[in-house]
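Report on one structure; see the data block that follows.
Removed from the display is one protein chain of the complex; every other protein chain stays in position.
So, chain A:
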């Protein structure tokens, strides 16, 4: 579907290229053929609602609750809520990846069911003790889901083009840093929950600002790296087959490291620290293609973590519990041990939803919801959930691969990685693969901040994927399409052979455009940071990234015609 079938309709810039004789030759013409695939999304959302409702029925049956039609209405209401989100996607991002929202919705739904199931256990316990019935977390979480979907729609609506975000890179970075630092600065009474100072408690609500900081940092790093990428790729020493940066270029990484260490020491939170630094390293690697950054980063983080382990008692506790959770069973190892018991009792197939005793594990609906799930739906169910996360993260990566602009690539990759990395840190923590850290599982855990932030994150992923799949002529409705015919989205494109001459041409064009746009700077009005940056500095064109260096169809350069965009993935030199 990448290219017009009729030669006459081909892009003028690539007239003489022979199309490879592959199956793409059979694909129909572009403009008519780029399906929005919104129908698929709706069907998958309905499927997610059916699974969620089925899980709810199982919980009620196993908990000997009355089975009523109300359960079906709940399922229908959930579907209706998702349908509204779906309609927003139809309106604001019609070409977005059809899998992302259903995957998030399914995780959210299963999380809701498990939170409700733990509510039932808490209510039963309170009743047997003669205590007042506790507030139902599931009801609140449904409210948070609604708020999360409002954020989701809001992001899609307010960010019609993800590249506009690049302008706010530094703002995002600053706000993120404030959010991250706030709990450490606030008095402990307002920020500390269970020893970790990662909260802001306002009245009855507790906000984990780190969840929002996560997204803001991804935005910041994406825009920062687009502009400053050359700084990180400038030649340094070659050693062990890798190119190492010059020591003086290490500054930004050391700043990030310092922030991560500060979080670790002042907020006693290994999870947020790991999250933050993991995202920095991967985005740096994606931007520079240099594994040496990852190695340097891991080395200094390892050294810092070792120092923290030596001096910060809370970190020591986490590590010793990780090494042997049963050593201090009645004390610090209790939670992890109970989690492991729950998982083991569930075994391969699980006890069945509602038939286990996940409530024995402290924080069974938040940090440890994965042991609750592992107990009741077993290894099989746990594997399914992990695969859902895997697909969600790799769909974001796929959008990153497909989208043409560097900022979009970095943004989608950073967001996708953030999901996967967070899952690894939290699930790895509760199943004792790594020291337990105390962060929430995206979409599944009970917690408003996490849910709202992750719906916003998914909205951004959809925004990027929409840009990746949208046919060119629809991209900027206000822009005259000019003589060129619709371009197929790269996501749908097959590999093309592009000759060197043609590849070389566009960067010159870009330079020219930049010149005309004026030296506005990275955050400037011209939005050069948005995408032109990839091709930006002259010295960069020859660096091996020219493949995507084209200005792309529809940059922010206003009147720049899409012209001879090579669209190729072919590496230049």
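As a convention for this text, contacts are C-beta pairs under 8 Å (C-beta built on N, C-alpha and C of every residue); 3 or more make two chains touch, one makes a residue touch a chain; residues count from 1.
Following the convention adopted for this analysis, contacts and distances are computed from a predicted model.
Within the choices "Branched-chain amino acid ABC transporter permease", "Ger(X)C family spore germination protein", "DNA metabolism protein" or "Penicillin-binding protein 2", the name that UniProt assigns to the complex's undisplayed chain is "Penicillin-binding protein 2".
Residue A:343 is the one among A:149, A:274 or A:343 that touches the chain not shown. The hidden chain makes contact, of the residues A:130, A:187 or A:331, with A:130.
Within the set A:413, A:439, A:452 or A:468, the residue that contacts the chain not displayed is A:413. Note on the undisplayed chain: of the listed residues A:78, A:257, A:285 or A:368, the one touching it is A:285. Seen across the whole complex, the unshown chain contacts chain A at 128-130, 282, 285-287, 289, 326, 329, 337, 340-348, 356-357, 360, 374, 378-379, 382-383, 386-387, 389-390, 393-394, 397-398, 400-401, 406, 409-410, 413, 416-417, 420-421, 423-424, 427-428, 431-433, 534, 545, 547-548, 569.
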